[in-house]
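Excluded from the complex is one protein chain; the other protein chains are retained at their positions.
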Amino acid sequence: MLAEYFPILLFLIVAGGIGIALLLVGAVLGPRSKNKEKSEAYECGFEAFEDARMQFDVRYYLIAILFILFDLEIAFLFPWAVVFKQIGLVALVEMAMFLALLLLGFVYCWKKGALEWE
Amino acid sequence: MLSNFFHSWIHDPLIAHAGTFGLVVWLVLCILAIAVPVILTVALYVWWERKVLGWMHVRMGPNSVGPAGLAQTFADVFKLLLKEYFMPQAASKFLFVVAPLIALVPAFAAWAVVPFDDKVVLADVNAGLLYLLAMTSLGVYGIILAGWSSNSKYAMLGAMRSAAQVVSYEIAMGMALVGVLICAGSLNLSDIVRAQGGNWGIFNGFWLPLFPLFLVYFISGVAETNRAPFDVAEGESEIVAGFHVEYSGAPFAVFFLTEYANMILISFLASVLFLGGWNSIFPVSWGFLGAPGWWWLFVKAFFFAFFYLWFRAAFPRYRYDQIMRLGWKVFVPITIVWVLVAGCLVYFDIVGPGKV
Amino acid sequence: MSFELILFYLFATVLTVAALGVITVKNSVHAALLLVLTFFTAAALWLLLQAEFLAIALVLVYVGAVMVLFLFVVMMLDIKVEPLREGFVRYLPIGAIVAVVMLVEMLGLIGLKTMSAQALPADPAGASNTAWLGKALFTQFLLPFEVAAVILTVALIAAVMLTLRRRVGVKSQDPAKQVAVKASERVRIVKMESASKGGTP
Partner (left out) sequence: MSFSIQDLQLILPEAFLLFAICAVIAVDLVIKPAQRDATHWLSIGVVVATLLLVIIDRSADARGFSGMFVHDAVARLLKVFILLVTIAVFVYARTYLKDRKLFVGEFHMLVLFAVLGMMLLVSAGSLVMIYVGLELLTLSSYALVALNRDSPLSSEAAMKYFVLGALASGILLYGMSMIYGATGTLDLQKIHAVASLAAGSSHQTLLAFGLVFLVAGIGFKFGAAPFHMWLPDVYQGSPTAVTTFIGSAPKIAAFGMAWRLLDGALGGLHPHWGEMLAVLAVLSLAIGNVVAIAQTNLKRMLAYSTISHVGFLLLGLANGTPSGYAAAMFYAIAYAIMSAAAFGSIQLLARAGFEAEEIDDFKGLNQRNPWYAFVVLLVMASLAGIPPLFGFFAKLLVLKAALDAGMLWLAIVAIVFAIVGAFYYLRVIKVMYFDPPETKDTLALPQDIPLRWVLSINGAALLFLGLFFGPLLSWCYRAMGAG
């Protein structure tokens, strides 16, 4: 099994290498001229008033949390999908219950307006 | 076959003369044999995109550099590489440099498990599908890091929007993959393609029983790659170029490469997962036409790649709340329900490997 | 030393260094990224143990989802790091003691590794790791699996309950209503007397 994953490791390294090579080529070939105006953040032309790293709407976090939960459910679905045929009806019912609970949670989110993007 | 030829002329002598090291060299050659064509395809794809857009706008598109403007993209690439690249004063230096790399690596590494033909796959891993999903989910890092490290408001807004969007559509995408998995009964991509072989040609593909998932998958793929009509992350009229607004020169080229490599990847995956990969679209019994081969995969992938361009030319941009609504309120329920339906279909032997 | 062992030591070293980095670097975003690296190398180590599914699931769930949330929070809340680190030196001795105790225990574990009551069942017949895991999960561990679904639902409800705030005064259009509108709802035709009747010049 490990022999099959070794190419992936190599691929990760090679892909990184390609990226680094591109960046290096750009760094070597590209001209350089320092200029204060140029190195300011791209905005409307005034100097930036404040740091761009501001607090964001809590909605983004909510989306991220929901994503984690659903991602976990998908992680559970993967092994199920591989074996449910061998286990039979029990597995099907089991996953139906699992998904029903998930759907209930989903309906809850929906009804409460957590999926609304105002 | 071509692969046999390479195997006996390059692989065998390498192993014989250099042992493990030779194997590594062979694998690196294989990887380059995938990565370099991907890069070239990106170049051609960009040219094709501009041509198609041009035609749809009733204009010529690139036509001056090289025959039919074919060398236009290459000229653009050299231009980008020769340009200065600078970093905003307030940026986090290290992350600003690393972000394009972090975006590029998963976009390329995902290609490792794509089967181009029977047994022509770099890493024939058991958990291929899961690996793909994992790699796709890493794509969001490049976006977030680029946006944050630039320390610019446009970049930040673009990164947040696009991260939330990518993450939302990943759910639908993962669920669609589960549907495929149910029908194929295996996580191995070659097995998935084989499960779609049969005497009905294209109708053996999973797109038929999993039609809703098929649509959801491809549309999610478009949203995942931040392409039109879901390209609010770089809606020019609102936030300029989104997360990579501060990038120029070579790092920008890397982001550009990543985006197009991802698009091509999605096109290939849609073909592999739903249209039967290297299987012919005609019944096997049709002789030459029915013979499986890598060219079929490329034809199918080209079909999807064209759709990307068509979408871009034809649809107006979605509003952000509409994008989120589509992802969460339409796709997620559809996929959850259809996963169950697919489970029942397979359980009652209506669908399965080798069946229609 | 086999190639596998070399890889193991390589990943283990990266993991340890990254984990140390998580708790020592100043910048919280860098710390989060080092944690990502930690998870990644941990996944590589699991892969070396032939736990294919778990390794990739670790990347998928932790790196792909949990750490994204972490990054969101760390980046956007803009935590000032310095005040948080004030206690670091003060608590260092206690932390060091705990760490040493843990280390001793771990060494104890390693020494005792061979005395496990029974060898754990290995992957039977070299079948796919995922299938094996799935079978265990959906037969023997059926009940905990369903309870896990309940836990996820509770997490969903709790997350929505604690974070969702309706913004007041937001105006948004409802396309369905816009389309369904009738002329009579938009324009009111008022019958008025003609102005000229009064006879002003």
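Residue numbering begins at 1 within each chain, and the chains themselves are lettered A, B and C in the order written.
One rule holds for everything that comes next: a residue touches a chain if its C-beta (ideal position, glycine included) is under 8 Å from a C-beta of that chain, and two chains touch if they have at least 3 such contacts.
A quick note: this is a predicted structure, and the numbers were derived from the prediction, not measured.
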item: Neighbouring shown chains of the undisplayed chain, as defined at the top; value: A, C
item: From C:Ala12, C:Leu37, C:Leu69 or C:Ile157, residue that would touch the chain that is not displayed; value: C:Ile157
item: Residue numbers in chain C that touch the chain omitted from display; value: 105, 108-109, 112-113, 115-120, 139-144, 147-148, 150-151, 153-155, 157-158, 161-162
item: Residues from chain A at the interface with the omitted partner, ascending; value: 90, 100-101, 104, 107-108, 111
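Heads up, the rule we're going with is that only the chains that are shown with their structure count from here on.
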item: Chain whose Cα centroid lies nearest the overall Cα centroid; value: A
item: Separation of mean Cα positions, chain B and chain A [Å, integer]; value: 15
item: For chain B, residues contacting two or more additional chains; value: 125-126, 130-131, 133, 137, 148, 160, 163, 167, 170, 186-187, 321
item: Residues within chain A bordering two or more other chains; value: 1, 5, 51, 53-54, 56, 60, 64, 66-67, 71, 78, 82, 84, 102, 106, 118
item: Chain C residues within the chain A interface of the complex; value: 4, 44, 47-48, 50, 52-53, 57, 60-61, 64-66, 68-69, 72-73, 75-78, 128-131, 133-135, 137-139, 142, 145-146, 148-150, 152-153, 155-157, 159-160, 163-167, 170, 172
item: Of chain B, residues touching chain A in the complex; value: 24, 27-28, 30-32, 35, 39, 80-90, 97, 100-101, 104-105, 107-109, 111-113, 122-126, 129-131, 133, 137, 148, 150-156, 160, 163-164, 167-168, 170-171, 174-175, 178, 181-182, 185-187, 240, 245-246, 249-251, 253-254, 257, 320-321, 324-325, 328-329, 332-333, 336, 339-340, 343-344, 346-347
item: Interface residues, chain A side, partner chain C - complex; value: 1-2, 5, 9, 51, 53-56, 58, 60-62, 64-69, 71-73, 75-76, 78-80, 82-84, 86-87, 90-91, 94, 97-98, 101-102, 104-106, 108-109, 112-114, 118
